[in-house]
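Pasting in a structure now, in structure tokens, and then I'll have a few things to ask.
Omission of a single protein chain aside, the complex is shown with its protein chains in their original locations.
Lettered A, B, C and D in written order, each chain numbered from 1.
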Amino acid sequence: MSLTDTAPQARRRDLRIPLAAILVVAALAAPFIGTRYVTHSLIIALIFMLPAHGLNLLVGYTGLLSLAQAAFFGIGAYTAGLLAVHYDTPFYVNLLAAGLVSGLLALPLGIPALRLRATSFVMCTLGFVIIGQAIAKNWISVTRGDMGLSGIPKPYFELGPLSFTVTGTTSFYYLALAVAALGTLAAWAIVRSPAGRNMVAIRENETLAESLGVPTWRYKLIVFMISAAFAGVGGSLYAHYLTVVSPLTFQMYYSTTMLIIVLGGGAGMISGTVFGSLLFVGLTEALRVAPEVRMIAYGFCLLVLVFWFKKGFAPLINRFWNAIGGSK
Amino acid sequence: MNAHLPILEIKNLSKSYGAVKAVNDVSMHINRGEIAGLIGPNGSGKSTFFDCSTGLARPDTGKVVLDGQDITGWSLNRIAREGRMLRSFQKTVTFKALDVEENLIIAGQMFTFPTLASTFGLGKLSRSRIAALRERARELIKMAGLWDVRHQPAGNLSGGQQKLIQFASMLMPEPKLILLDEPMAGINPKIIERVVDTIQYANKSLGVSFLVIEHNIDVVTSICQRVVVLDQGAKLVEGLPHDIIQDQRVREAYLGG
Amino acid sequence: AETIKLGIVAPMSGPNARYGGFSMHGAELAVKDINDAGGINGMKIELFNADSQGTPVEGVSATRRLIDQDEVSFIIGDVSSSVTLAMQPVAEDAEVLLLNAASSNPKITYQAGVGGFKWTYRNYPTDENRALVVAKYAAEQRGFTKFAVLSVDSDYGRSAVTFTKKYLPDFKGEILSEDYYKEGEVDFRSVLAKIRDNGAQAIIMYGLADTTPIIARQILELGLAGKVTLIGNGEFNTEKTIKAAPKAMEGAIEAAAWLPQYDSPASKAFVEKFTAAYNEAPNNHAYVHWDTVNLLAQAIKEAGSADKEAVREALSKIKYKSPVGDVTFDDHNQARLPMILLQIENGKPSIKGAYTAEIQYPAN
Amino acid sequence: MFSTLLEQVVNGIVTGSVYAIVAVGMTMIFGVLRAINFAHGEYYMLGTFGAWFATDYLGLSYEASIVVGVLSTVVVAYVVGQLVMRRMVGAPAESGVLATLGVALILQNTVIFVFGGGYKFFSGGYIEPVSILGFTLAEQRIIILVVCLLVFVGLELMVTYSRLGMAMRAVSQNVECCGVVGIDVPQVVLRTFVLGAALAALSGVLTAPVNVSVYGGMGELITFKTLPIIIMGGLGNVRGTFVAAMILGIAESLVATYIGLQYRDTVGFATLILMLMWRPHGLFSTQARF
Partner (left out) sequence: MVADSNLSIKGLRAGYGNLDILNGVDLDIPAGQFVALMGPNGAGKSTLLKTLYGMTTVKEGSIDWRGEDIAASKSRAILGEGISFVPQGRCNFPVMTVDENLQMAAYTIRDAKVKADRDYVYDLFPILKTRRSTLAGNMSGGEQQLLEVAMAVLQRPKVLLVDEPSVGLSPAAIGIVFDELLRLHADGMTILLVEQNTKKAMEVAQRAVILRLGKVIWDGTPEDITHDELGELFLTGKMRGELEAAH
């Protein structure tokens, strides 16, 4: 029951537009409000938001629990890193390349993986991460193995007269913000389209969807590729921001992080993922006050999430959003 | 297409699971614009026959020809989308977390958005199409007497109500042919009358052909123009409803005295 | 008086915590002693620790926090090289002094000092130095020519072996087999059997301290003890390790930055204090962090103030007496450290000398 | 040449039997909960720590330390089971992943917090090599092999014939229906979970003497080794798990010998993926029609 139903004292003013406006302003002003540390944390949130959006399309909408995001994240990071280091290409090229390479690699990986169901699929996707790391470690001629790629240059844009390089935390924040915003918009567009509805159908009951003419196989493959592309784009930001890419980028820790973001925010809800990434980074950073017990506390937070916020924070956001929506 | 041909023709279909010959060399056809019935004792292979004709299961042998086109080996979704032949399941299945309206709209999308690419559209066109589907869905919801619960998640509805959603979904797009597996099971008598009317309306006015598996003999006799009886995977008899129910073999195998 | 704010970035949680724990304790101990002794020119050191979990993202977050939230002016960290590499630009643009005490990736100082990052210093030997010393001794003193590689699959293990390969030809040494193990690997029987069959005389092992005893035991298990010798680095010399499989460790050759048994008053005192404070014997990570804090302290003393810039100047021309010898920095902010070479003889490490070598930096 | 091969196969079997004992617990837990237990390796770690504590602090014999290790783990598992696992009944796979990850973080880092992150040495056990078929093995490994066989015979019988075994299978197939026929699902889940954890602990204690070093993070790796095994074995399938564990063990030692140790950890998942291409439902799994 959303609050609007239980709010007969009619004609409250719709506060959603003003609130949205405030949020936008806040997002834009953030670097000037908080310290560089805060800005940095926000950048991390924005970087992880992209793969999380991708994952949300898979888990939240299509019902495919995947742990492969870290693999595609890593592939994207390496792609961008290698381009930047060897060919010194402008940022948008690296970003697009990262998305493209990850997205395309998802095809050969997805074809076998998506034939599997439930847990087998999960494990297969986890396998991609492990194998990805092994490749990053041993394909030394390209990845420089464990040495990793370091000294990845700052992102720059080549726009004839108004070419510029993104230096410093603040400007990187705006870059990340822009990319994340576009990503969010794209994800939103996908789930709002009829395709989004078909994806949900697949999540709810694949055979029934099939019988109603939904080409589930093709959808799953496409969504898998899209989500990989999202991860790749995130990876390119990651590479440019941390200036280092090492085989460590392929680790389950990142995959689960993204999963936590999606489920914490509320699977099957775009705003949930946006909120989730902020929540996640906020939480882990907040817990730094007690370094010794940080991860223990984090573990408990996960349990709280699972048992008290079964659907993540999405329902709360909804309630709130409708509540301030005034009455129709 | 050539109107004299039967809409669906199945030749020598067989399917066995281990020792069990679920369907054993069954041939049958459905004429254009016909409502045919498929009956038989439990475990006689009716559902398996459906599964094999609609691509859910692969027949061991046999040929399925839909509207002159050989669709043997097509996937379930292709048969539904391109072949325009839909089927309902005996086991009640719905998109549990979605409300009744959404359940029906999903069913409607398959012909309204023919290509995969078109489903990603967000423009005016796709919005208006969806709106149209919603209208249609509401009609069917009224028919099924689900109006009061149309915004409830399907999973929260009663067994019969879910069965009705399944039936309504079949009519959301305009298919050529619908295969129904026990549509009346667990539906209360009054609604059964409506479902029957709806089937006949769809058949007369929209020219949809039907093949209906049903254990409710009254319904079978009242709507079917022709009935095929399976027994132990094989075709026992075929004929007009009232002849069938008189048939001695059918009485023994199916009606039970 | 004002306090000197010092941050430690190290893995405190997760699998890598087994390094972070020691690092932290080492630093704590040093800080405590300095403060008890009245601080540095009256200024006390305030220690902040931040968890890196051994991953770059977390490491950078930790660094950022130390810099902006805790406003430290000096940072020591991290253990894992890729984390350190990611921290470098952060420290650089915040102009905070980053002292690394435990990562061995050569790039860290290739790109420091004249190489670029002015604010990064490393008080830890490079693998190159290590590899050279070991190879030389093994070949010349022990006459080994057939080697098998069994090192940890990390930048440390890999680069140490790369450098070994660079020098081995000078000593007519050849490598018969090459294997790298993942952190936490526990089953080496297969590889050891292979080594047994290919008849290598020595196993080049740049490994993890906690894995050495496992390998030693399995050498024992396969009856290789005495037939093949471990050479390289990975706490061959600690009592625990030797106790785990004495026969297998006998004759092992190691090049270490430090070892608990090292016979100098400072070192002995450290071992005592540490064991008393944390009732476990210190390891290498504990030592290097303890030592680096003291190094920083002396730099501050010499600078006469806690001003970052001044301290950096001081550090560049410092002549620091560490328990194992004199420490100076080259133009890449890489410490010239004596590398102690030791050999296990009847269950005890015996020191064969300390070597310091100049590093040839790749031209760029 | 052949003798090396044989030796490696034996090595593989020895390694495999360690994996097997851990994996079977995990697979049974999956059976009743439909949840991948990412914390499973932590019970292996707890068992080892318990035994280490017994020998180092309490100065008990190795045999006694086995008991201490397993029992202490059982206690922890019981608590976790009561507070977390039994509440996972009917929860979606995702929450299973999160909850078990949470438990893993808590167990692992609590141990690190209490005993310090540094690695400890495990003394005790029977590490003297004995020689069979021309090559040598630590006695301890033979013990492991024997225990593994016993465990599996026992479990196989239990699952097929005992009440609990039947109930476990029932729960794994249709929870609602269990209520109808009067099976106390949370109880079954709890028992299965504790049993599984105990087995992991046992495996940990048995391997401690040969694996020597003990530290908080050691469980994670075991978890990762186990995951591909339980899938290959066909989730919830005891016999399958055993075979899969052996396959993985042997594959690993062959790769380590003939390709290189650095690829060892990839073997598990590589084998898994290849196998799944060929048999999408695992080596031994039955599943019903739609």
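Heads up, the rule we're going with is that a residue touches a chain if its C-beta (ideal position, glycine included) is under 8 Å from a C-beta of that chain, and two chains touch if they have at least 3 such contacts.
Keep in mind that this is a model prediction, so the values were computed, not measured.
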Any idea which chains on screen the missing one touches?
-> B, D
Please pick, from B:65, B:97, B:185 or B:234, the residue that touches the omitted chain in the full complex.
-> B:185
Which chain B residues touch the hidden chain?
-> 17, 20, 39-44, 47, 90-92, 145, 149, 156-161, 164, 182, 185-191, 215-217, 253-257
Which chain D residues touch the hidden chain?
-> 163, 166-167, 169-170, 173-174, 176-177, 179-184, 286-289
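The rule we apply is simple: only the chains that are shown with their structure count from here on.
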Distance from chain B to chain A - Cα centre to Cα centre, in angstrom = 42
With chain centres taken as the means of their Cα atoms, state the distance from chain A to chain C in Å.
-> 37
Taking each chain's mean CA coordinate, chain A and chain D are separated, in whole Å, by 33
Where chain C touches two or more other chains at once, by residue number = 12-14, 153
Among chain A residues, those touching two or more other chains are 137, 207, 292, 294-295
Touching chain B in the complex, chain A uses residues 189-190, 192-195, 197-198, 200-201, 204-205, 207-219, 222
Hey, which residues of chain A end up touching chain D in the complex?
-> 59, 65, 112-113, 115-120, 122-124, 126-127, 130-131, 134, 137-138, 207, 252, 256, 259-260, 263, 267, 292-296, 298-303, 305-307, 310
Which chain D residues qualify as touching chain A in the complex?
-> 30, 34, 36, 84, 87, 91, 93-95, 97-99, 101-106, 108-110, 113, 224, 227-228, 231, 235, 262-263, 265-266, 268-270, 272-273, 276-277, 280-282, 290
